[in-house]
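Structure record follows, encoded as structure tokens.
With one protein chain held back, the other chains of the complex are shown just where they sit.
Labels run A, B and C following the written order; every chain starts at residue 1.
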Amino acid sequence: MSTFVEILKAIGLAVLIFTFLAVVGAMYGVYLERKISGWIQVRYGPMHVGRWGLLQTIADTIKLLQKEHITPRRADVMIFNTAPIIVAVAGLLDWVVIPFGTGFGRYLVVRDINIGVVYFAAMASLTVIGILTAGWASNNKYALLGGLRSASQMISYEIPLALGLLWAAMIAGTLSTVGIVEAQRGGWFLFKVPPLGFLAALLFLAAATAEVNRVPFDLPEAESELVAGYFAEYTGMRFALFQLGEYAEMYAMSAMAAILFLGGWLEPNMPQWVWALLGIGALAMAAFIRFSVLRQVMLVRPILALAVLGAVICGLMVLGIGLGRTPVLPSIVWFFIKLFALVFFLMWMRWTYPRLRLDQLLNLSWKVLLPVGLLNILLTGLLLTVAQ
Amino acid sequence: MTVGLTHYLVVSTLLFCLGLYGVLTRRNAVAILMGIELMLNAGNINLVAFNRYVAPGAVNGHVFALVVITLAACEAAVGLALVMAAYRSLETVHVDEINVMKW
Amino acid sequence: MLAYAWIIPLLPFLAFWLIVFFGRALPGQGAYVAIGALLIDALFSIGILAQVLGGATYEANLVWAVLGNRTLEVGYQIDPLTAVMLIVVTVVGSLIFIYSVGYMHGDPRYPRFFAYMSLFAASMLTLVLANNLLLLYVGWEGVGLCSYLLIGFWFERPAAARASLKAFVTTRIGDTFMFIGILLIFFTVGTLQFDRIFEAVEAGHLAGPLLTLAALLIFGGAVGKSAQLPLHVWLPDAMEGPTPVSALIHAATMVAAGVYLVARGYLLFFSSPDHTALTVVAWVGGITAFMAATIGIVQDDIKRVMAYSTISQLGYMMLGLGVLGYTSGVFHLMTHAFFKALLFLGAGSVIHAMHTNDMKEMGGLARAMPYTYWTMLVGGLALAGIPPLSGFWSKDEILLEAAHNNQGLFILGLLTAFLTAFYVGRMMFYTFSGTLRSHHAHPHESPAVMTVPLVILAVFAAVIGFVGAPFLGNPFGRFLPFAGAAHGEAGEAALGFDPAVAASSTMVALAGLLAAAVVYYWKWVPSSTLRRIGRPLYILLVRKYYWDEFYRWTVVRPTVWIARQLRVFDLYVIDGAVNAVGTVFVWFARLYRLFDLYVVDGLVNLLGWITGRVGAVLRHVQTGRPQNYLLAIALGVIVLVIGGILR
Partner (left out) sequence: MGELAAFIVLSLVILIPAVIVVTSRNIVRSALSLVPTFLGVTGFYIMLQAEFVAGIQVLIYAGAITVLILFVIMLTEGGSGVDVRQMNEQVPLGATAALWLAFLILVVLFRTQWPAASGQPPAYNAATIGSAFLSSYVLIFEVTSLVLLLSLIGAIVIARREE
């Protein structure tokens, strides 16, 4: 059997698994988003469909599936229909190289390609085509503007993204994601060659946020200016496909960030007392919010829930280390903790920050991120060479 | 039968000639650029294929393929910039209408 | 530190360019730049002197050009002589620079003055540092140029312009001799490095009359530069320049360059057969000293008195060198630099106050300007050679050498000493004693920036002599022995102290002062009667022995006459020939024009016409559309491939 067929199999597998995963991920991504936006705006968000509105997005999906497909007049039908598929597929293909952890005696990754990082960047860049064509094909000036905007934006931000990836690859000395994670057994890359690691992480996160068109970089779909930009004309399942692609990519980006800088699935090896302190701190914070005046101005319950969750994890860690059986939690759990922490962070940003202007956006990319990234790589290389 | 060098060469030949045809017959400058990209890809296929089947150990073919890709990017950037400039000043992207310098 | 000595000439040079370009923009209109540069140099030189006292010497060369099998090298060396000269130039120079800030205040070309001064300092330092005749000659001409520029600094005065020209031409005569000498040495020895020349001399490659000739030619340069007979005429006129210039260039440093040259090349003179060259030097110096002193007696212009005394002192140095007193000559050079600079600056301050040079109009300035008075008194006594001031020690050494080697010159030296004391006294009495004779002058003390250098110089003039004081064991003599004395007839260098000579010279000096007092202070014998008695002699002196007239009749007039004749020749013969050729060619050209019009142009036009036709046909191929060309290329490739296959 030649490598090629293996690759085909891998891609098939990827599509199979991650359609499911990303559907759930995306649907519950939407749910999470709505909930978090609610919390940040001191309201409950969806509550009625199912307990705490858990079934809300399922209902939405069903609704979307039933909706009619409207094709605008004088739109280029073929391209109009292909665009969402490109976006979705590209968003899903990102997941091929993302390792979830170890188990069953192998790495839980679809395919550990030896150029995983490059592959990731390539797939991320494929999304642009879909968005651009979607914007052009729907024969609508808002859509076209959105498409063009996103094209320029993504092309600009691919470079900082690639620089961030490169940084990690350079530190790890390999392009494969698994290799990168394994290289972090010594410690997270976030704290490597301080503060350059932190800088690179920041770079990567900013670029990733721009790549997935989220606030503060959500110009392509600026609801208030472009009535949702390039998918203004899309309805029903095609719209859902866009959403799917976007959320899939957002999750992928978060996962990649976790892999590159937060040590992927590896369990953070901190001494017992640190864990204890963390847990106590979480509880203390929860108590403070619960009993201080803050409870009148913010929604207490979810915060309490999160704090308690954190405290529980910390407790488990303390216990596990005490019993001397590490890793305490299965690696996949750690991976998801990190993934969702980052996702939460992105959503938090989205509902907190205003939107940039286009020129500010491009200036940021070309005049700040790009030089900083290059300088970062240069310095790191120098330091590493000196260190040897 | 297994896939050999010749297969790749055949495909790349066809791709090259398609690109040539595009370059020869298109009026739109952008389309001509596309044709050029096709020809470059054909060339790259040759490079990599030869590297695989003639000198499997070496990476020269890959190196040159990468160089070609880079130069293709440059060529696209500059070419498209030129197209933009021409379009801005002459309101056309059709090379047979851009004949200011003609006698 | 010695290795960086090349910085010393560089600093004033940079200062020169800075001031030339940015002039008034600089601090103090450039004055501070120049002063700063020279002060740094002074510190540098002191450091170097300290190291040289420690016995260190240094030499560096770099090949400048290769002529056939001979290489021209430029380089610099540091030995005791150089160190001493460096100190003299930089210290005196910086003091004079500071003085000039006050003296040149408000001059329209103030920055240019300092630019020239800096350039002069640079050239002088180059001259001093040079370890070969070539670089030395460069510095030599540089200082010549600067003196020309500075004498003519107030060129709107015709007198100044003429004086500068005179100085330039006169010194140039000497330089010509010197250059011939240099070439002579170069072609006999094949190098210009002093040490190699000396080696050659000691090895006897350069000996006999040739050596004497070379030495004398070199001495010619010295004569011109140091205003020795018969080329002394330029120096008195050089007083037209600003007084600081006279002080720095025409008293302290540049004119001493000649003496320095002789000292530097001493071995040449020394080892010429039975000291012929040295004898010449000695006599020239002695006669110069005497004549200049006599002329100095009758001058009324205070600066001209200084000028003649400078000449005579330079003659003294030459005399000292000539009578095998290498050390004493250089020693006198140093002391003279200090007290003569002092005297000039004092005279400058007097002139600054009186707005006139004529001593007859001055008088009684002692009360008006005490600082100037006292400092000048010190300088004057030093010049007169009154112990324990510096002049005494050096002059005494010279006389000692003279007495030891050549009685005639000893007598001449004593006479000169007497005359020196006399005119010093005359000048002092005229200027400072009695009552003010001019009625429209209001003398006042000069500003501090002028008096402070005076005081410093006075201190130097007073004490610098002790470095050569015999009862201190003549440290100067030990520091600066004559290299040649080591071999050959040894012992000339350092003679012991001879009380008789010292006493006699002191006596003579006191006598001179006394006589001056008799005539000009107590006026027992008024000068008018003296004049009446010795009328012809007086005329002779006032006419300066008719040197200028002599030159006018022997040199200037004939030159002018020849020039006129040449002009006539030029006008009629050469121009005529040129014009004739011109007309002939014009006729040729007229003929050629026809050929050009009809044959050449015809061909060219034909060619152009053909090209045009062909182009008109061929241009249809050039569609201006790359795709057509590309198609053609593709078809061409196809043809080629077919050819390749069928072959």
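Here is the rule we use: contacts are C-beta pairs under 8 Å (C-beta built on N, C-alpha and C of every residue); 3 or more make two chains touch, one makes a residue touch a chain.
Values in this document were obtained by computation on a predicted structure and should not be read as measured data.
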Chains still shown that are in contact with the chain withheld from the display: A, B, C
Option from A:33, A:158, A:218 or A:249 whose C-beta touches the chain left out: A:158
Residues of chain C in contact with the chain not shown: 627-628, 631, 634-635, 637-638, 641-642, 644-645
Chain not shown, touching residues in chain B: 1-11, 13-22, 24-31, 33-35, 37-38, 41, 44-45, 48-49, 51-57, 59-63, 65-67, 69-78, 80-85, 87-88, 91-94, 96
Chain A, residues in touch with the chain not shown (by the definition above): 1-5, 7-8, 76, 78-79, 82, 113-115, 118-119, 121-123, 125-126, 128-129, 132-133, 136-137, 144, 147-148, 151-152, 154-155, 158, 162, 175
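What we mean here is this: only the chains that are shown with their structure count from here on.
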Touching both chain A and chain C (chains): none
Chain A and chain C, separation of their C-alpha mean positions in angstrom: 86
Intercentroid distance (Cα basis), chain B paired with chain A, Å: 36
Multi-chain contact residues (two or more partners), chain A: none
Interfacial residue positions of chain B with respect to chain C in the complex: 20, 23-25, 32, 95-96, 99, 101-103
Chain B contact footprint on chain C (complex, rising order): 619, 622-627, 630-631, 634
